[in-house]
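Every protein chain of the complex appears in place save one, which is left out.
Coming up: chain A.
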Amino acid sequence: MDDQRGDNWSGVSAVFSRDLRLMWRHRSDLANPLIFFLIAITLLPLGVDPSRQLLGSIAPGMLWIMALLATLLSMDLLFRGDYDDGSLAQFQLAPQPLYLTVLAKVAVYWLTTGLPLALMAPLLAVMLALPEGGYIPLTLSLTLGTAVMSLIGALGAALTVCLRSGGLVLTLIVMPLYLPVLIIGANCVSSAVAGFDYSRELALLGAGLALALIVMPPAIAGALRISSNQ
């Protein structure tokens, strides 16, 4: 059994380091969600009334919505490249289970998209005059929330991998599942701003992440098996 575990680890780390390296070579793609996030938040005060009071009140929701859209930007490419060049078949036929490989890919996606968004959000929150006390919950909730959204989005990407223009279908599949994350996440920040305890919302997001970590990888693996047969 130890031997099996060693095999699993070697295969999963191979995919993990390969994807990290690929992401690094495609640095410009990596910056796309961050630039989108930056532009959208910069335009917001220009489009609506730039008074600190109004901006501060809509800041939690706006930051969360923009972060959500930014994670969706490159989601449909998650498995596309591997599907096109036959790597996906190799994942399916490798000795380790497909859900572990999938988990490694989603982890790389989150590390290169979700985490940078969560770390950048406080800077943009300054532009929107987010009241003090909202910064830490914003980063924490986005860190957990983007991880959940990456896992959910990966299911959509797996289901639409064989469609040539799956972007819109992916959004339609994934959006309803994103809603609870958005509601809880934005709530977390606004209740912190209002001076309430926000640990309940964080705990809910954490529970959501735990559930997604258990349920999603096998579901994504199953979806990939179905899609790749088309």
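Convention: a contact is a pair of C-beta atoms (placed from the backbone, for glycine too) under 8 Å apart; a residue touches a chain by one contact, two chains touch by 3 or more; residues count from 1.
In this section, contacts and distances are computed from a predicted model.
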item: Listed names "Spermidine/putrescine ABC transporter permease", "Carrier domain-containing protein", "Succinate dehydrogenase iron-sulfur subunit" or "Cytochrome c biogenesis heme-transporting ATPase CcmA", matching UniProt entry of the absent chain; value: "Cytochrome c biogenesis heme-transporting ATPase CcmA"
item: Residues in chain A touching the chain absent from view; value: 4, 7, 10-11, 13-15, 17-18, 21-22, 25-26, 81, 84-87, 89-95, 101, 228-229
